[in-house]
Structures are given as C-alpha cells and as structure tokens.
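Rest of the complex left out; these chains stay put.
The first chain written gets the first letter, and so on, giving A, B and C; residue counts start at 1 in each chain.
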Amino acid sequence: MNTFGKKMTLTTFGESHGKALGCILDGVPAGLTIDEAFIQEELDRRRPGKSPLETGRKEADRVEILSGTFEGFSTGTPIAMVIFNTNQKSKDYDSIKDLFRPGHADFTYYHKYGIRDYRGGGRSSARETAARVAGGAIAKLMLREIGIEIHSGLCEVDGIRAESFDFDYARSSRMLALDPDTEKQQEEAILQAKNNHDSVGGVVLTRATGLPVGLGEPLYYKLDAVLAEAMMGINAAKAVEIGDGIATTHMKGSQNNDPITPEGFASNHAGGILGGISNGDTLLVKTHFKPTPSIFRPQQTINTEGEAVTCELKGRHDPCVAIRGAVVCEAMMALVLADMALLGLGKKMEHITTLYADSAQKGNA
Amino acid sequence: MNTFGKKMTLTTFGESHGKALGCILDGVPAGLTIDEAFIQEELDRRRPGKSPLETGRKEADRVEILSGTFEGFSTGTPIAMVIFNTNQKSKDYDSIKDLFRPGHADFTYYHKYGIRDYRGGGRSSARETAARVAGGAIAKLMLREIGIEIHSGLCEVDGIRAESFDFDYARSSRMLALDPDTEKQQEEAILQAKNNHDSVGGVVLTRATGLPVGLGEPLYYKLDAVLAEAMMGINAAKAVEIGDGIATTHMKGSQNNDPITPEGFASNHAGGILGGISNGDTLLVKTHFKPTPSIFRPQQTINTEGEAVTCELKGRHDPCVAIRGAVVCEAMMALVLADMALLGLGKKMEHITTLYADSAQKGNA
Amino acid sequence: MNTFGKKMTLTTFGESHGKALGCILDGVPAGLTIDEAFIQEELDRRRPGKSPLETGRKEADRVEILSGTFEGFSTGTPIAMVIFNTNQKSKDYDSIKDLFRPGHADFTYYHKYGIRDYRGGGRSSARETAARVAGGAIAKLMLREIGIEIHSGLCEVDGIRAESFDFDYARSSRMLALDPDTEKQQEEAILQAKNNHDSVGGVVLTRATGLPVGLGEPLYYKLDAVLAEAMMGINAAKAVEIGDGIATTHMKGSQNNDPITPEGFASNHAGGILGGISNGDTLLVKTHFKPTPSIFRPQQTINTEGEAVTCELKGRHDPCVAIRGAVVCEAMMALVLADMALLGLGKKMEHITTLYADSAQKGNA
C-alpha cells in the first residue's frame, strides 16, 4: 500500500517528524548512470523555505543513496535513498494532539488506525513527497536515455489563469509560473492570502515530450488512468484532467477528434493519449490543488472525545501547496512513464525474439 | 494488466466482435447471497439499444455464471461470468480495416501491438464495460450488506448543467438525467447532434452513501487516487473530480475546509475523503466524458501505410457515451469500495485478535 | 489469489462439478501463432480415463478460445479459454456431503469459508489443473520461439526408482515412465494398489533445455523459489528439489560446486540455477507426489457436527496422481519460464535503448 508502480516500483517510508524518510526504488535497469547531483537538484527544487511563498520549515533535504549503485552505475538491485529530518519543531503540534484539524487527514487516520502520530501530520504530511522526488529523479534519468523530457508549471493560482505556457520560464520562476505576464498577480494573491492567515488553490500543468507511441497497458493500467491515480494521490489534489479534459465535454465530436495526417496529429485535444496508450504527441496533464488546509485562523472542530473545540494552528505552512506540488507532479509523471516504458517491453513477440536471440549469440540474456 | 483491484479483483476478457466477453471476479467473501436477477438488471441498465439516445446495436447481454457459487451463495472461489456476443455486424468495419479512426484507439493499438482486431474496436471497445458492470453488481451486493449504496446520473450534457441532483429520478430517466428540469434540453442536444451525424460530451456524478470512516489505503492506494484511476480508465473519460474538485481551487482555505462538529462535518467540499481515506460523509465523484469519437462525418486520417485518407464510418454508435457510462461509473465505484472494505480488514490489531480469537473458540478462522 | 505469475498471468476458475472451468491468460505478447491443435493435444495428455492407471472419469476436455486471438495470432489482449464439464457424477458425492475425507481439503475449505461445494472436491479438485495445462500450452508455444523446450516423466513410483531418464520414451509411455526397464514394475505397483483399493505416490522429474543465462528475478522472485511455489502448489505435491536437491546436502562443497570451464559447466549439481537465476545449463526439478488421498477403504473421520464417522468413498480416482501430475508440472514450468523471460526484459539499459531507439525509427514502440 506504500508502493507505487508495477515494474519500476517506489516504496516510501517516513513521517514528518520521525527520524528520516526515504524510499526504495526497485526495477531500475542496470547500467544507468546515477547522477547524484541531479537527484539533489530535484530535491532542492522541492525543498521548503526558499521563498516567502513557501513554508518556513528549513530542511536541507540531503539525500543519501544506501544501495543499488556501483561505481556510478545502477546495478539492477534496489536503490534505497534516505533523507534524515533535521528541522522538526514537534512542540508546535502539542496543541493539536487531541483534536482534528479541518481539511486534514487527522480525523481519518485516527479512526482508521486508532493511533496517530500527530506531529506535523505524521505520514499524511506532504513532507513524504521528498521521497517521490528522489525516486522520480532517477526515473527522469532513465527517460532521458530514450528522449523523454518532463516539465511543469503553474497555469492557475487562486483563479488567476496563465495566458501562455512557458515551461522554461517556469523552471526559473520562484513560484514555477508558466506565464510571466500573470505571475505578479498570482504572487500577490498568494501573499495576500498569507497575510490574511489564509491559503489559495492552484493548478499545475505537467508536460512530457519525446514519448514513443505505445506507452500504457490496457485495460486496467492505461496511461491516462495511472496518471490520474498518480496525480490525485498527491496531497491536496482534487481533480485531474488529461489534455483538454473538461473542455472536451463542451465540444462536439467533430471538433474534439484530432485529425491524423501523414505528418502527425493536426491538433492535440487528447493530450497525447488514445485508448489509454500514448500516441506520440505531447503528453499534457492538469492537476488541481485545493488551498492548503493549514491556515492560521480559528476553526471549528472536535477533539478525540467528540467535543466541539476551536482549532488554532501554529507551525509553518505553504500558503499555496500547488507550487511545490508542481515538482511532485513531475516526479509522479516520471515514475509513471518509466514504469510504462518497462512494462511495454514484451508486448510484441519481436521484442522477445530480438533480445533473446541476441542473448543466445552472446551466451546470456 | 487486465485485472482491476487488489483484494477483490476483476479480470476481464473479450473483444467487441469476438465470441464472448466476460470476467473472473476473485476475492468475493464466502456466504454472500448471489442475486443473479440483480446482476442481469444491472447489465440491462447498461445494455445498448434501449432508446434513440443510444447505439442501435441490440445485444441481449445475457450473463451466465460459470463458477464460484453453490446453492445461491458465493463460496470464496473465483466467480467467472460470461456474456456471448450475438449481434455483431463485423462487415460494418471492413472499410476501416486499414485506417485509423480519429479519436479512437486504432492508431495506438496498431503501433503498440503490431496487430489489431479492427472489428468494432476489438478490445478497446466500450463493449468490454459489460464485464465491469457484471462484476460491479456483485460488489454492490456485498456493499449493501454493510449499508453502502451507490447511485449515479448525468449532471451535464453538451455544456447544459443540471441545477439539482435527484438520484432517484435519474434511475428512471432514459438518459439518467439528475435534473428533470434540464433533461428535455439535454436530450434535445443529444438528438440534434445525432441528426447532425455528430456527438456530444457529458458529465456523470456518482455518489455513495453509508460509508464507514476508514476506507482507503495510504499512501499509494488512497481512495481518491484509486477512484480517479477507476473513472479515468473508462472509455472516453478525460477528467475526474473528487467532491468540489476544480471549484476548490477557487476558494480560500478558510472557505474550503469543512468544519467538524460533534454531529459530523458541517459541509462536504471534500466529497467524503480526507487524506485519501473516507471520512464517513457522502462520497462524490464527477467523471467527464468527451463526445463519442465515432461520428458519421468524413474525417481526415491516415491508413496503415501512412497515406492521407478520408474516414467514413458505418456502424452503430452512442451519440453521448456519458449515458451508458454512468452505469459503468457505478460499477467501478462499487469495485473500488468493495476492494477497500476488504483491504481495510487488518489495519488494527483488534481486527486480528477479534477474528482469530473467535476462530480459536470455534476451532477455525 | 487465483492468479499465477507477474507479467504473463494465469487466472483460473471453476469447480470439479460446476458448469465449466477455464482461465484467462494475460500478458501473451502480440504476434504469437496460436496453435489450437497443440493446446488440445496438451489437454489430451492430461485428460483422464486413457488407461487403467488413471481415474475412470471420461471428460472430452475440449478447450475453446473465447478471446485474445485474431486470424491465428495473439493480439496482446487476454486469452480466455473455457472447458465445459460433461461427465460429472455428482450423485457419487452425496455420501460425503457432511463429512471430511481424510487427506483431502474438505476439512480446511469448510472451516475457512464456512461453505463447501462438496461435489468432487469443488475447487480443490485436481480437475482445475486442466486450465493450467491450457495456459501452459501457450507458454510453451512462446518459449519455443526462443529455443526453450520442456519435458517430464516419472522417475519413481511407490519407491521404485528409474535407473535412467529417457524423456522421449516418457512421452510415449502411458504412465510417462522415464525408464523402460523399471516401467513394468512401477505399473504393477500401481495396479496392485488399485486392486487393494489403495493408492501410491510418485516422483516427477521436469526438465527444460535451451534456457538463456539470466532468467529469474532476485531476491524475491528467484527462479528456483518460484518453481518451488509452482510445483508445491500442484495438488498432492509434498516436496520439491532443484537439481541434485537433497543429495547436495550429503556432499562437501568441493564436490557439489559445479566447476566452470570455457565450454560451460563441468557438472550440473545445481540443476541449472545459481543465485536464483538460470545459468544456461539444463533446468531440473523434482516434484514428489503423495499417494492419492481418495481410496476405497473405510477410513476414520468426523462429520460437520464433529462426530466420529466412517468415510466410504465412491467415485473415480487416480491410483497414482503423479502420472497426470507430470503434465501439470510441465505446464507450471512453462508458465514460470515464460513469465521470467518477459520479466527479464528491461533489466539492462541496453534493452530499453535498443527497443525504444528501434521504435523511434519506426515511429512506435
């Protein structure tokens, strides 16, 4: 239940205020160059505390690889990575020990398990996504070898929509804004909410280019279905769209169908997927994040005895989780695509005869 | 890859124009009364050809149980169900044998597998969803035993939104409309598109009531994530929302957080899920279906040689797949909830000590 | 729980006296020639009633493919196969309806599930292995394409050991004897036990040739471990040995280690596996079958009320299950090896870059 993927699998562990969090990434093909600096860079992009737009928790998020590599290459054995927690302030959470924060998982974890690590939300904290980013970084390294690149950015904040999508710009923007023209206005919305002890929602657009035709395993491991699961599983996500998504429901079939030409698809309403399989066009997924549930206003809730109490939060929180969420969206897409690329091997007899004929010649497989 | 679920698993088989389609539903607890008439009723709700709003293909969709039951009860062994195809008109598809229909899976299946059963879309046809409905019906029977009920209906067609949601009405409506007041207008949109040899999109709202707190398995089998996968995997689905979904991104945290009172949640923006776990409130999921890709207008495409050709479809197709899609949404939600209910067993030590202490007394488990 | 394998998966259904039994074989690569006559031949080898050494139940065991093939080839979609039961004599089992046959699963199924299809043992009957043989036949077809062949035969019956192993001879022997010189004596042991209303045990040797180096997925899907699971899971199996198995524990390391030469291994005590991975040498597995529990002598047992009663069996039973078990051993080995061949794809980066570079050239994967 804490494992994502089928052939390249990410199993994560760790709580917000425990000793450490980390993951085991299994199924990485042997012979991949493991660029540790790149993994750390990806973690640095997700790292909190880089700007006033983010939570003030200051974590180095230094990742350490414990296994699965040898002389700079993957060996085909599981890659374990660990990040030790260093900047916990568990005291901040004493006041919520016996109550359920509205909009949080406190209520459901308590009732499901009968016990709850209340410090920073425990396992339900978005802090766990650091492990996803570490795993996703290695997935990205593998995908690059076959020409697939993934980018993301914010296309909407607090209802303010980007008019254009510049993924290169987003990479340099401290709020991962896709549109420099609306960025300022979006930032102000975030800061204003923060000043009001409140929070705002946002929408992340994630894109992959360079996909071959054929990724996705019908009927119950379709590319779009698994991307939906991957994105909806990120903390605070409430909706996922593939390609034009909801807008397709307002078109007629004759408008929405992407015509096919000898040069490729004439449009891309589909977002790069047909029948749950990549069609070679750009992959586009939108993930909608609700406003951060942690706000610094008094809220109505109950305690573990079922009595009405007021919730007054301390601690440090992102006023707009979508920002750091964007980095997680990339990681999840990378994990999905790497898994699909591996799963796709063996779908045709010629894959098998090619690779094993080859092995017969070399005396191995 | 053709199996859905983890503890109650549905494995399906079959092509649109093959001999039969069907499924094996595994993991059904022993001792469940298997109401065959109810299973058939559910299939009848999904069955094509009941109104001009649906495809003209006339299939009896008679389901036969081959295993897993004894004297009217489930035995704990896999339940196989088969539906023989009777009304195929494969001739209709000769003209598309060598070309790729826009908006369809033809292109991707051909390139992924190098071979394609072109008759009626083969495995990629929505006809396969009959097997899901059969499996979902048994899941519903199990859920009823613990008080969970599932309903669905159309909350939007071609951009025309229902103003109110009446699930009882939807059950009697031939287009599963949730709002009798907008139904007429929605129907007209469908029929007009049909007359224009075109198609329209629609949105299905699916609801479950009676859930206990605690369904959903974090972190990678969360209830919302798996529902998103389940719904996005249905043919023609392009977006999924949980609860208020996209609307939450336009709210502030102080508006979106559902206050908790001793009597329960004071609002339900969350749609019944917190932290990937059911919170006991009504479960609400919206699934957005694109307009049917099969339309009867000339369309630009290429053939298997990569040459530009015109696609002129014959055959019989739904002008709005969302209608019959609604029945499939219910089935998928039932499969997800039944799976989650089973997976949840054993999450606390007291589950184990209760059931095995019991077994020790009786001499069995 | 009724699915075997990870990448090529066999999901079976059916009871001994139900309507039908069958399977869904998923993950078969597209483009494999499906030789239906061969599948039927394999089933005929397992079919009961061919000689006095077997049960008298006469089943045609006619297999029908319902999906997953098109114009003689696999399409990459699930292959469903069904075998309808025709020669049930459920009346024979009325007398055991309320008691537990010694050595059978009656007692455990009843207590586990609280309900039991007592007719012919229901799901626990070895009749289910027909579905495995059908699936295994397709696995064999795939393996042949990469040069792997599987054979089996009886190397011991009632303690009488074969002195030599002739797999070609076994194929023609009605008891699948590996040694023509001991066959007569072994047959007599079986027939004598049968005349005494009793039964005997036997040992099956299963062999695969033509394996590449590299099949098996450490650490928890090792080739030897999965073969052990596969064989021990066959009805009546009580022990499994890999290569020299138990005999290796009586050797010193210096005797048991197979020396490696430029021409290959100088001996094969290991049975073709090192570290859970095939080493390219002949794969050898021994499966030990207990004597058939169904015997026609009065036996001491209890009924469902817990009272002491005498069990007097009717029905038709194999006096030595190892004979037909040998065909099942081949099927299971085929399923394991096909699964491992598919899983092995993607273990090296060069697999991925080769196949996807190729796909980039062709515009697909």
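The definition used in the following text is that a residue touches a chain if its C-beta (ideal position, glycine included) is under 8 Å from a C-beta of that chain, and two chains touch if they have at least 3 such contacts.
No experiment lies behind these values; they were computed from the predicted model shown.
Of the identical chains making up the complex in this file, 3 are positioned in the shown model, whereas the full set numbers 4.
FYI, only the chains that are shown with their structure count from here on.
By number of C-beta pairs in contact, chains A-B lead all other pairings. Its C-alpha atoms superposed on chain B, chain A is turned by 180 degrees; the angle is given in steps of 5. A straight line joining the Cα centres of chain B and chain C is 37 Å long.
Centroids built from CA atoms put chain B at 26 Å from chain A. The distance from the centre of chain A to the centre of chain C, each centre being the mean of the chain's C-alpha atoms, comes to 43 Å. Shared interface positions of chain A, defined as residues touching 2 or more other chains, are 213-214, 218, 344, 347-348, 350. On the chain A side of its complex with chain B, the touching residues are 1-4, 12, 100, 102-105, 107-109, 111-114, 123-124, 128, 156, 158-159, 193, 196, 198-203, 213-214, 216-222, 224-233, 237-246, 248-262, 266, 270-271, 274-279, 288-295, 297, 299-302, 306-308, 322, 343-344, 347-348, 350.
Residue ranges of chain A in contact with chain C, taken from their complex: 7, 27, 29-32, 76-77, 142, 145-147, 212-215, 218, 280, 341-342, 344-357, 359-360, 363-365. Residue ranges of chain C in contact with chain B, taken from their complex: 1-3, 9, 11-15, 18-22, 24, 26-27, 30-31, 64-68, 70, 73, 75-80, 82, 111-117, 122-123, 363-365.
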